[in-house]
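Shown below is the structure under consideration.
In this view, the complex is presented without one of its protein chains, the others remaining in place.
All chains are identified by letter, namely A, B and C, in their written order; residue positions are counted from 1 within each chain.
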C-alpha cells in the first residue's frame, strides 16, 4: 500500500498536457535535465523531500556539488560569470524540473540574490572573491534585510554602519534571516547616512558570518522547525571592502535584488509534484469503503487547483517570452506571487483535508505509530502538515499579499488610460 | 416532470431539523401562521413567486387585505398602534413563514420604516392620519433617502427644504427610490439648515406623491425590471404638517429607521424555500444520464450553504433572544446583513450554475421555447436569472458589504478590551 | 508552430488588432442599445475588415489565418459587447464548413457577409447534447428532433445542422424550409437565440456536406475553435469591465475622496486584475490548442473552467465596485456583466467544465494504477 504512494519520477513518455505547449527543442532540453536529476538526487533524499520535509544542509551541499560539476548552479548569470547562456524559457523548464523531481532547493541567497547584485554593482575584487565560491557551493549566504518593527516597510530599517575611516562599525539587528545558522556570509542593508526620504542613506554590505560581534538567535517557526533566525550585530567591524557599489545607494540595489526574487518564487515544479502526490493519495485514502478518488467533491477541488496551476504556468511563460505588453510586464511579478501563494496554500490545505482525523498529530513518533494502519497514506501525514504550516509564509514573505495587491492597484488603478 | 418542480408547501409533519430548536408554543404558533397562509396566498401567486418573479402590485394589495383582516400587517408595532403583541421570536417565525410559503413581501416602507418613526417621533395628527392607512393597506409608501453622488455617504445629501413660513419649499433629487411608481406617499430627508457636521441641519418629512412638482423617472435595473426610480422635486410645497419631529433632527430619526431595517433583511424564509427548490431542481436536472442530485460536488455546495443558513438562523435567534452580550448586540445587525447577502447570492449562483447552458437566455419567450425539452427544470430558468441579477443588490443596498465591514471593524477592532 | 511563436503575434495579427480596435472604438453606446441584437451595417463593416473570412482560405476571399487571429476579433467583439453572431457564424460554422471541405461558393457568401449561418446541434453552447434522429429518405435523409438553444435570429440565412447518432451527418439548409420551425428568444445579453424544431425535415443529398467520421471531425474542429473564440470574447468582456470600473472608481467621490483611494476597493480591484491575467493566459492557450493539437479537450476544459470562474468573479466584483450604479441598466457595466453570464452558459459553466476534468482526473488516476500494477 505504502509503495503506491511513493514518489514517482515524471515519465518522459507520458506528457502532461501543458507540456504540449513546449516546442521540440525545449522538450529535448527537459529530457536532458531529467536525465541528470535522475542520478544527481539520491532516492532517499527525493522520497523525503516529496513527503514535504526540508532538505538537510548536507543534502543541499551534495546536490550543489553535482550541479557545480555540470555548471548548472546559477543558470541565469551571464556566461562570463559562470551562467549557462540558457534562454529564459530553458531556465523556466529547468526550475520546474528541479521542483517536479523533488531535488533539494538551490539556496537563492547566493545565486538569485547577492550574485546578481555583485556582478552588476560590485567591484572586480568582490566578483573574483565571491562569485566562484557561490558557483562551487562553498559559500552559503544569508540575507540581512528585514528588521524587527519594519515588517512590510523595509526602508524603515534602523541598523547602522558608522564610517570609521578604515572600516564601518555595524550595530543593529536583523530578523527572518533564513538559514543564517548555515551561512558563511551575509549581505545586508544598513544606514550609513540620513536623507530626506527614509530610502536614502542606506548602503549594501557583504560580511563574513564569523566576524566577531555577530550573534545568531534561532526563530522556531509554527511548524516547529528551525529555518529562520534573528541576527544581532554589536560593534561589528565591516572592512571597507565589504561595501558594495556606492555608499547610500543600497536601496536601489535592494530593489534590483527584490525584483529578481519575485519572478523565481512560483514553485510550479513543486506544485506539479504535489498534484501528482494528491492523485496518489486519492487512490490510497478511503472514506468508509470508497477511495477518495471516487469523491467528486474532492476531485473538483483538485481539478480547480490544477486549472489554476495551468493558468499560472502560462502566465509565467507569457511574462518570460513576450515582454511586449508593458502593462503586464510591470504587474506580472505580483500576479505570479499572489497566485502562486494561493495555489501552494490550496494544495497544502487539500492535502491536510485528505488526511481527515489524522491531521491531529505529527512528529516521527506519530508517523511510526500510524504506519501499519491500513488504507491510509501515513507516510505523507507529517510532511503534509509541515508544508501546510510553513506554507502560510508564502503569502507573507517577499512582500505580503497585501503589499502585492497595493502594487497591482497602483499600476492598474491609479493610472487612468 | 415539471410537476415535480412546482412549489411545495412546508409540511407540518416533516420538521426541518432546525425547527427542533423551537419550543412547543412557537411550533403551535407557526402552525397557525401556515394555516392562514395556505388560503391567504393564491396558488398561482405562490407558484410565480417561488420561481423567482416579483409580486405584482395587485398581488401585494390582495395579500395585504387578508393580512389586514387578520391584524397581521405590522406585528412589531406596539399594540396600541395596531401591532400584535407577539414576542420577537414569534415575529421571527412569522417572517420566516412568509418567505418559506412564497407569500408576497409586505412592503417595508410603511410597516418597518416610516411607521415606527411616526409612532415614535410623530405628532398625534400624523399618527392618526397615516398609521391606520398603512395597516389597512390603503397607503403605499416609498423612501427618499439616497441621492445621486451620496452613495454610502448618506449624510452628504443635498436636497433642500426651505422654510417659507407656512410651508417648506422642496428642491432636489432622490435616487434608488424603490416602488416610487406604486407609492401614494413618500418619507424623505432634506436639508433645512446648516451645521458644523454634515449630519446636522437635516429634517425628516412625509409628503403625498401627487403633490405638484414631483416627477418620477424609472431606473431599469440589470435584471431588466422596473422597481427602482429617481424622484425629482421642483419647488414642491410641503405643508408644515409634513415635518416629523423636530426640524434639524432628521438624521437621528433616519438612524433609528435604518437600525430597524437591518434586522429585517435576512430573508431566511425565502432562503429556506430556495434550498427546497434546489433539492427539487437537483432531482429533475440531469448531467448526461446522471441526475444532479447524484453529483457530490453539487451536493456539497448545497450542504455548505445549508450549514451557513442554519448558522444565520441561530445567529438571528441569538440576537433576538438574549440581548445580554452587548458587544454582539452592537454588531449583530451587520453580521446578519453581511451573511444573509452572501447566502442569498450563493443560492442564486448555485441555481444559475444548475441551469448549465440554459443560463444563456431569459424572458417569457425563452421559458416557452424550452418548456417542452425534457429533463430540465425550465420553469425555473427565467426566475433564477432574475433573482441572480437583482440579487447582486443584496450586498449593496441598506449599507454595502464594505460599509458593514467598517461598522464591524469599528466595533470590534478599534475598542481594545 | 510552437506556443512561444503563438505568443508573438505576427505583424498581420497586430494590424488586425489595430483595425478591430478602430472599428469597435467607433461603435457608440447608443448604437449598441438601439441595435436590438443585430445591426446589418455593423455586420457589413466586419465583412469589409475581413472578420468573417479570418479563418477562410484566400480562394474564398478569406484571410487564411488561424485561431489566434480569430481570437483577436472575438476579443474585440467582447470588448465592445457586439451582439452579432460573429463566433457562431464566422468561427463555428465556418470552421465546420471549411473542415468538411465545402465549395468556395458557399464560403464566399459567408465571408462576404451576405450569408449568416446558425450552427444547430453543435458548437455552442458547449456541452449540451441534443441528438437529432436521422431517417433515410429517398432523396437524402429526414431529420427530426429539437435543439433548444442555438444562436439563430432574423438575420440567419442558413442552418448548419449536425445530427449525431449511428450515421452522423452535417447538412446545410436554408433558414426557411419545410419541417423546420423556430421559437425565437433573447439571450440574457441581448443576442438572438432560438429553439429549432425539426419534424421530418427532408435534406437532399446535395445539402449533406459530410457524413460519418468526416462530419464528426468537422464538428470537433469547429467546437475547439468555438471554445477558443468564446474564451477570447470573455477576456475582451472582462477587460472592458475592468476599464469601466477603473474609470468609475477614479471619478466617483465618496466621503470626500475618490473611491479609488479606499484600500478595500483597491485590493478587490487588484484581485480581479489577477483574474483577468489568468483568463488571458488561458485564452492564449486555448487558441493555440484548438489550432495545433489533435486532442485539445483536456486543455480546453481547463481553459473553460478557469475563464468561467474569472468571468463570474470579475462580473460580480465590478457590479459591487459600482455600488448602486452597478444595478442600473443605464450604466454599461451591467451589460458586460450579462454578457459574462451568457458566455459562461455558452462555455458550459465552471461546474460543467470541472465535472469533465474531474472525470478525466479519475481516469488518469485509474490509468496510473493499472500502469503500476502491470510493472
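Here is the rule we use: a contact is a pair of C-beta atoms (placed from the backbone, for glycine too) under 8 Å apart; a residue touches a chain by one contact, two chains touch by 3 or more.
Please read all numbers here as calculations on a predicted model, not as lab measurements.
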**Complete:** The one residue from B:306, B:349 or B:382 touching the chain left out of view is B:306
**Request:** Looking beyond the chains shown, say which of A:171, A:221, A:252 or A:330 touches the absent one.
**Result:** A:221
**Asked** Which parts of chain B are in contact with the chain that was left out?
**Response** 4, 17-18, 20-24, 26, 89, 279-280, 282-283, 293-294, 296, 299-300, 302-304, 306-308, 310-312, 314-315, 317-318, 321-322, 328, 331-332, 335, 338-339, 402, 404-406, 408-409, 412-414, 416-417
**Fill in**
Logged for chain A, residues touching the omitted partner chain are 146, 149, 151-153, 156, 175-176, 219-222, 224, 228, 287-288, 295, 297-298, 345, 349, 352-353, 355-363, 365-366, 368-370, 372-373, 376, 385, 388-390, 392-393, 395-397, 400-402, 405
**Complete:** Residues of chain C touching the missing chain are 262-264, 266-267
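Here is the rule we use: only the chains that are shown with their structure count from here on.
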**Message:** Among all chains, whose Cα centre is located farthest from the one for chain A?
**Reply:** B
**Item:** Distance-to-centre winner among chains (Cα means, whole assembly as reference)
**Value:** C
**Prompt:** So, what's the distance in Å between the C-alpha centres of chain C and chain A?
**Reply:** 40
**Asked** Whole-Å distance, chain A centre to chain B centre, using C-alpha means?
**Response** 51
**Fill in**
Shared-interface residues of chain B (touching two or more other chains) are 295, 297
**Request:** Indicate the residues of chain C shared as contacts by at least two other chains.
**Result:** 354-355, 358
